[in-house]
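Missing here is one protein chain; the remaining ones are kept as they sit in the complex.
As written, the chains take the letters A, B and C, and residue 1 is the first residue of each chain.
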């Protein structure tokens, strides 16, 4: 376990802003800790499905990205791993609110990382729960 | 089991094109059958993560949408259900190719629908495998 | 949220000992809290797969049972719900040790319960991580 992140909040935010496949979500990094990252998904009309509910793929994309960032925080921006599994349970609709997503690495093997991500409101009420596995290609 | 879809390819494509939260993916409906829908994700630079790989959330969004469409094909455009669970295994990177996603309902209960979605190339080689549960709110 | 369990440790242990489909695992209840239960799987040769590893179905059975008990602790022994989904990630082999399994309800809807279970050693090192959904039949 590494106490001091190898990549901090500013560097990770620059990465999100630079990558064309992520930029459209406009994720804002809220905090970076040891093995944990929180991002915010700003509320935008373009994210809402009928009923004013933030669409599910936005939450899954956030879950995917927070673990990706948590791994890079530990190992450095250049370290790349690919998602191998991502399981999602949608627990409560996120209606017309900004969504926060917090990821946390639970188990770091040599090449396999397993963690949990939770999408929640600013008070911590859960919208969705995710488990995510990343694998570093051989 | 209903042999004749209540909503066909043209109506479902209009729905995809009308919904702002889906439109950015530019999914094209390829085919609609009884309990099954295939869409195509056109290859665009904006979808690629480093290495020229179609990003995972695009595949998960496609998996989510094909089951949503398969349910509407059976029950009509106005019938709405919400995703409750979506599990994804990424099996092989989709490198610089259009991706097809085929969803199929395996079990339709009164209010719960369970199905499988597969993202694949035009020859059927798998990129990802998904299980998806939709629930109609009470 | 109910602070005081409707069914306590002794009543839940009697249930485990009385049910023929659970008894063979010989689960011992370690603790019962609000929305959380921990059981112990005693080490027995009959549980070991080649390599001295506690077999996976034993861990999945424990994950299934701790959420079942956590729901009964809250709603009473007579309240019955059925597992609808159980996702498991095996993180590290449990070699020749007793295994503890702790379940916790994360979200209780009217009829749907979602929780997490973790199998771990006595010091909290993870062997497996599970998400479990129970649904009360209509």
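As a working rule, a contact is a pair of C-beta atoms (placed from the backbone, for glycine too) under 8 Å apart; a residue touches a chain by one contact, two chains touch by 3 or more.
Predicted, not measured: the structure shown is a model, and the values here were computed from it.
The omitted chain makes contact with just one of the residues A:19, A:34, A:85 or A:121: A:85.
Contacts to the hidden chain, counted on chain C, fall at residues 19-22, 24, 45-51, 53, 55-58, 60-61, 64, 80, 82-90, 93.
By the touch definition given at the top, chain B reaches the unshown chain through residues 85, 87, 89, 91-92, 106-107, 109, 114, 116, 126, 129, 131, 133.
Although one chain is hidden here, its contacts on chain A can still be listed: residues 85, 87, 133.
One rule holds for everything that comes next: only the chains that are shown with their structure count from here on.
Chain centres were defined as the mean of their Cα atoms; on that basis the chain farthest from chain C turns out to be B.
Residues touching across the chain A and chain B pair largely coincide in numbering: over half of the numbers involved belong to both copies.
Look at where the CA atoms of chain B average out and do the same for chain C: the two points lie 34 Å apart. Here the spacing of chain A and chain C, counted between their Cα centres, is 28 Å. Centre to centre, using the average C-alpha position, chain A and chain B are separated by 22 Å. Residue positions 85, 87, 89 of chain A are each in touch with at least two other chains.
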